[in-house]
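Every protein chain but one is kept in place in this view of the complex.
Chains here go by letter, A, B and C, matching the order in which they are written, and residues are numbered from 1 within each.
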Amino acid sequence: MVGGGRDAFIGGVHRIAMRLDGKIDLVAGAFSSSAEKSRLSGEDLLLDPNRVYPDYQTMVDRELQLPVGERIDFVSIVTPNRTHVPVARAFLESGFNVVCDKPLAFNLEEALAFQEVVRKTGKVFALTHNYTGYPMVKEARALVRRGELGHLMKVVVEYPQGWLINPIDEEGQKQAAWRTNPEQAGASSCVGDIGTHAENLTRYITGLEIDEICADFTTFVKGRLLEDDANMLVRFKGGAKGVLYASQISVGEENSLRIRVYGTKASLEWLQESPNDLIVKYVDAPRRIYRCGNGYVGDIAKRFTRIPAGHPEGFLEAFANIYLEAARAIDAEVNGQPVPDDCDFPTVKDGVEGMLFVATAVRSAKGGAVWTKMVNGQK
Amino acid sequence: MVGGGRDAFIGGVHRIAMRLDGKIDLVAGAFSSSAEKSRLSGEDLLLDPNRVYPDYQTMVDRELQLPVGERIDFVSIVTPNRTHVPVARAFLESGFNVVCDKPLAFNLEEALAFQEVVRKTGKVFALTHNYTGYPMVKEARALVRRGELGHLMKVVVEYPQGWLINPIDEEGQKQAAWRTNPEQAGASSCVGDIGTHAENLTRYITGLEIDEICADFTTFVKGRLLEDDANMLVRFKGGAKGVLYASQISVGEENSLRIRVYGTKASLEWLQESPNDLIVKYVDAPRRIYRCGNGYVGDIAKRFTRIPAGHPEGFLEAFANIYLEAARAIDAEVNGQPVPDDCDFPTVKDGVEGMLFVATAVRSAKGGAVWTKMVNGQK
Amino acid sequence: MVGGGRDAFIGGVHRIAMRLDGKIDLVAGAFSSSAEKSRLSGEDLLLDPNRVYPDYQTMVDRELQLPVGERIDFVSIVTPNRTHVPVARAFLESGFNVVCDKPLAFNLEEALAFQEVVRKTGKVFALTHNYTGYPMVKEARALVRRGELGHLMKVVVEYPQGWLINPIDEEGQKQAAWRTNPEQAGASSCVGDIGTHAENLTRYITGLEIDEICADFTTFVKGRLLEDDANMLVRFKGGAKGVLYASQISVGEENSLRIRVYGTKASLEWLQESPNDLIVKYVDAPRRIYRCGNGYVGDIAKRFTRIPAGHPEGFLEAFANIYLEAARAIDAEVNGQPVPDDCDFPTVKDGVEGMLFVATAVRSAKGGAVWTKMVNGQK
Partner (left out) sequence: MVGGGRDAFIGGVHRIAMRLDGKIDLVAGAFSSSAEKSRLSGEDLLLDPNRVYPDYQTMVDRELQLPVGERIDFVSIVTPNRTHVPVARAFLESGFNVVCDKPLAFNLEEALAFQEVVRKTGKVFALTHNYTGYPMVKEARALVRRGELGHLMKVVVEYPQGWLINPIDEEGQKQAAWRTNPEQAGASSCVGDIGTHAENLTRYITGLEIDEICADFTTFVKGRLLEDDANMLVRFKGGAKGVLYASQISVGEENSLRIRVYGTKASLEWLQESPNDLIVKYVDAPRRIYRCGNGYVGDIAKRFTRIPAGHPEGFLEAFANIYLEAARAIDAEVNGQPVPDDCDFPTVKDGVEGMLFVATAVRSAKGGAVWTKMVNGQK
């Protein structure tokens, strides 16, 4: 692991997620940009001090010196956005597989260049867009794919949070501080941090590609340098329409990612805070509630469910599902096998799409919320 | 009553609403543009045939011929949008008070001119934006007014329906046919019919004034002449932002008007389909559910509640609340008293605002969903 | 109407319910045991003073003196339990039809004797077990009848309220005072007032007959003479089992009547506070939510629905549905026609069953909560 030292939030989540299913052991790390903090974090984690490194470059070098078979099989990168790509690149180019937190990169250009790196090294690169790890999200995707909803017409996806209503970034709350700092987070705070989840979730479930965006950004909290609220109208290729919004100042909202997808035959609704229910509504039939863990849900949802219906699984299990699939791919790669076709985890392609989405939204917002095509030269 | 003959929907709603509290008797009407249908409708309603008229002009004339005290005190207008203003004008100018279904007029110009008529005649004119009749909507407004939410920053208001997913307007369903016919409904279907409710509800609860709109209209069902889906970004005067959408093709949605208002201290959420709950969320305190009919709700909500908590009141009672308040004003007017200041019903001002909103949204949409100021010369 | 004067609660509900559909006019009444209060209540209601009577016996006599066709068609009785039967008997035996609030009588013996009176007079007698008036309760019954649930095994029905947690009966709250006074209410408060609704609802939906009861009564509030909480185990004829409880001291509960019925193939759940949803759960299929007003609900539910799906109807509309059906029967009776077979309202039989249920529960509770058969000699 790189990053995730004391006081970090997402690093701890990654550690639980990788450990949950007993397939992955954390054995080495460079947990902080401070060597001392890295050392202390390694102690907290009961790691062999020889494999707790002062920085990521040292980690790459020293792990490479270990005999094949004793080295790490992959690295988890849980640093602020700024360093995702340089760290990932260092490991990939030294022959290690990588799991990386989102968003992929600091900006679109970096993302596009990095996509090439991944391609060239041929290593596994997984991006933890963790919300697609929920079984009922996979069920939703399966319903769309098999035509249960008919032709898709409209998507409403929202991601309100309220945790940044006060200027805690200025008061030293570390999570808030880097996410709202353009030097750490890039050109966007709210859209980069959570809007990308909304975009990724939409694409995963619907398969729709965004054509253009009209994005209205607001910075409600005085002194903050990046937007803390973003409302967007979306036009998808093929004619479907959408509303997408993300917010960090929606007081009282916790982590209320919700998606509704409307087709010609049926619609579906999924809410992250009640993740084990999937609601399907029909033109003229009773609404159905698909509940995780039942015999009637599809094979894909079942594959990512550990316990019976009525025993709620949550955020950590969904996150672990990303690791489970990445581990399957890594296991193949490490053993010289082809990565199985049906591995279901977000890749560098998702990351590039996400960065393109952020860049397009920023461009639209800077123009005064004008319609902006989601295109880049290299695609 | 004018309109509301056999097969009409909203006419029946108005009749129940006016009758519910025992203050209003239906005694006369011109129920259809067909004299025969009007006659038959009068029979259904057990009315004196002498007061069932072949058309509204005859009704005005003949009611005027009755001695003062035997005439109707007011007329309810429940015709398609096209004729709201001409009918209302005829009654007002003959000295009758008017209750009229929304939207106010066929277009903004007509609405503005009509506002003058109301002013000149000095009669009571009530517009049935019925959703503001719900007690918990009134409670929401009271919470905002007394500062419970702090300074308002964001509003998300949505009104999805799915009943027009199939081309029932082409198959002879009367309600659908006139609402999607520009000659009957005006320049907008979805926004005129239900978007105006969303706008009115927002203004009623928050007091915010819309500054500009970016509206993306879509006609999803082939052959339809007006939009059946509209997504909008909204900027309010003073800096608050909003998302507002209305849809008639959101399959499986029934009448799912929902509003969320976010302030600096708290947010609120109200859903028309569960109208007796008002959810308030705080920065760092447990969520509260205000439930209609309890001792702890405010005086205004109590005034519009008939039965104890846990005994659900619904759409018809909310509609009746508009009539109750209009009746209070009309009672004063008829008896030569000043209309009480605290009468709480939508007026011609709400109607003009609504028409301005429709006109602005149509203008924005026609320009390709560009930001458009909500202004008119006469304001 | 007899009873329902100023300060009464249920009288006002009856008046709205009868008026709602425009089939019934209130024209006469004896509204209070105080002649003066009756007179004033008549004024409030804008009635002809000649038809506002000082007591029910005078009302019977004077209405009889009116020419046929000018008399009332039926009387609504909304007095405390003590006087239901004497008042009803007086009207029935003078040839008037009767709608009466529940429970039927002061005790079982009176109920059984009264059943004979109804039989002999041949008049219409309707009892307002209003919860069976909800469309989705009727849908539930239809689902059970057509075998959707399979063979029924278990029923859980609960009716918690909290309004009597404080000794408001001793502090002069009129509704509370008579309901907890054995001289007005009979041998039971909680079971007579709301337990009978639970029993009636169960029988209406399931068709199951109670065989025996084990009832544990408690009076939690000091000084109260009747039980304010009752928990029961139930055994139905044919082997099904049940849990039934009613409570007036369940703090924070409003009017939370809920029933769950479990069969071999499916189960259903209905909650009075969300009356437009009916939840059906299957052995291995997604849950279904039947929502009132949709095309897919059955004919019976549709017959009792006034407005489209998503426009919530509530308690008053359900209550009005009882009146609608009683009116249909009364209309036939008054016009010398046979009462239609499909009239769907609670009758004297429901009332006798309810009183038998109360008597059995009281007997069980007095014996220390022992199993007690639900039988009486006369059945």
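In this text, a contact is a pair of C-beta atoms (placed from the backbone, for glycine too) under 8 Å apart; a residue touches a chain by one contact, two chains touch by 3 or more.
Everything numeric in this text was worked out from a predicted model, so none of it was measured.
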For the unseen chain, which displayed partners does it touch in the full complex? A, B, C
Full-complex contact with the absent chain, from C:K281, C:K302 or C:R363: C:K281
Selected residue (touches chain absent from view) among A:R19, A:R89 or A:R145: A:R19
Touching the absent chain in the whole complex: find that residue among C:R39, C:R89, C:K154 or C:R363. C:K154
Among C:G162, C:P275, C:P312 or C:G351, the residue in touch with the chain that has been omitted: C:G162
Extract the touching residues of subunit A with respect to the undisplayed chain. 9, 12-13, 15-16, 19-22, 45-46, 161, 163, 253-256, 272-275, 291, 293-294, 306-317
Using the document's contact rule, name the residues of subunit C that touch the chain not shown here. 153-154, 156, 158, 160, 162, 165-166, 214, 216, 218, 220, 229, 231-233, 235, 239, 241-243, 245, 247, 249-253, 260, 262-267, 280-283, 287, 368-369, 371
Going by the touch rule given at the top, which residues of subunit B touch the chain that is not shown? 280, 284-291, 294-296
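By our rule, only the chains that are shown with their structure count from here on.
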Per the C-alpha centroid definition, the whole-Å distance linking subunit A and subunit B comes out as 43
Rounded Å distance, subunit B centre to subunit C centre (Cα mean): 36
Subunit B: which residues touch two or more other chains? 253
